[in-house]
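Here you go, one structure.
For this depiction, one protein chain was excluded, whereas all remaining protein chains were kept in their positions.
Presenting chain A:
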Amino acid sequence: MSQPSVIINLTLGLLWFIVHLAINIFSLWSRLIYNIESYLISIGLFPKYRKFQLERLKYLAIVVDSREAKNVAKIEQLLCWLSTIGVKYVCLYDIDGVLNKTFEPTMNGSRDVDSGNSHDVGANIKALICCRSEMTVEYISGSDGKEGIAKAANLLCSTYFNGDRDARGNDEIVFTEADMSGALKAIGCGGPEPDLLLVYGPARCHLGFPAWRLRYTEIMHMGPLNSMKYGAIVKAFYNFSKKYQNFGK
């Protein structure tokens, strides 16, 4: 490499570093403001955050980074907060299945009949009686995402090939979205579509949350799990209550 290009490269690198340093300082400042606001919300200083309607939020999903999901105390605290606010159904997701492995031994045996029948979610739910009210918690992992859809596709294809050939004849294969939904329910990956998805992690990524349940879900980024705040959850719910969806119209 010639000397001028090395100098130019170093200059560009220095400028790039300075730009990112400035952005990091700015984000630290906004993080500080965010934390102060969350604290003020949690002590009830803002009236608008004390009274907001949660009727639209029927199903809540939370995506957690797998490394942070090992912090069981934080997960339990989060579930407790959600229960205090009044959430009835929570779906916890992490891509590596850490939550499944951590909370599986504490699950109540076989599936809960009532909620299992109504939501067809499989055996990985438990009724959590915590803090004040009952809340259903579902644990899913990356294997319920793309791999779940592949299993459902496998079921559909094998149903087609093993089915009544005379009835189908040589018709073109036309599966519909309803067929796919039915297949997902049959294999135990057909949970309800969450209205709101909270992402706990360094970046706003859904990390492979099951695609069939993510169509119209509002996705909000909450930051790392280790620095989670009660006021931030309240603010997220308030912002969700103000959202309006026209579903494509």
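Here, a contact is a pair of C-beta atoms (placed from the backbone, for glycine too) under 8 Å apart; a residue touches a chain by one contact, two chains touch by 3 or more; residues count from 1.
Quick note on the criterion: contacts and distances are computed from a predicted model.
When the listed names "F-box protein At5g39250", "Radial spoke head protein", "Alkyl transferase" or "Globin domain-containing protein" are checked against UniProt, the chain not shown comes out as "Alkyl transferase".
The hidden chain makes contact, of the residues A:Tyr34, A:Phe52 or A:Phe175, with A:Phe175. Counting over the whole complex, chain A has residues 9, 12-13, 15-16, 19-20, 23-24, 27, 66, 95-96, 142, 145-147, 149-151, 153-154, 156-158, 160-161, 165, 172-177, 179-180, 201-208, 211-212, 214-220, 243, 245, 247-249 touching the chain that is not drawn.
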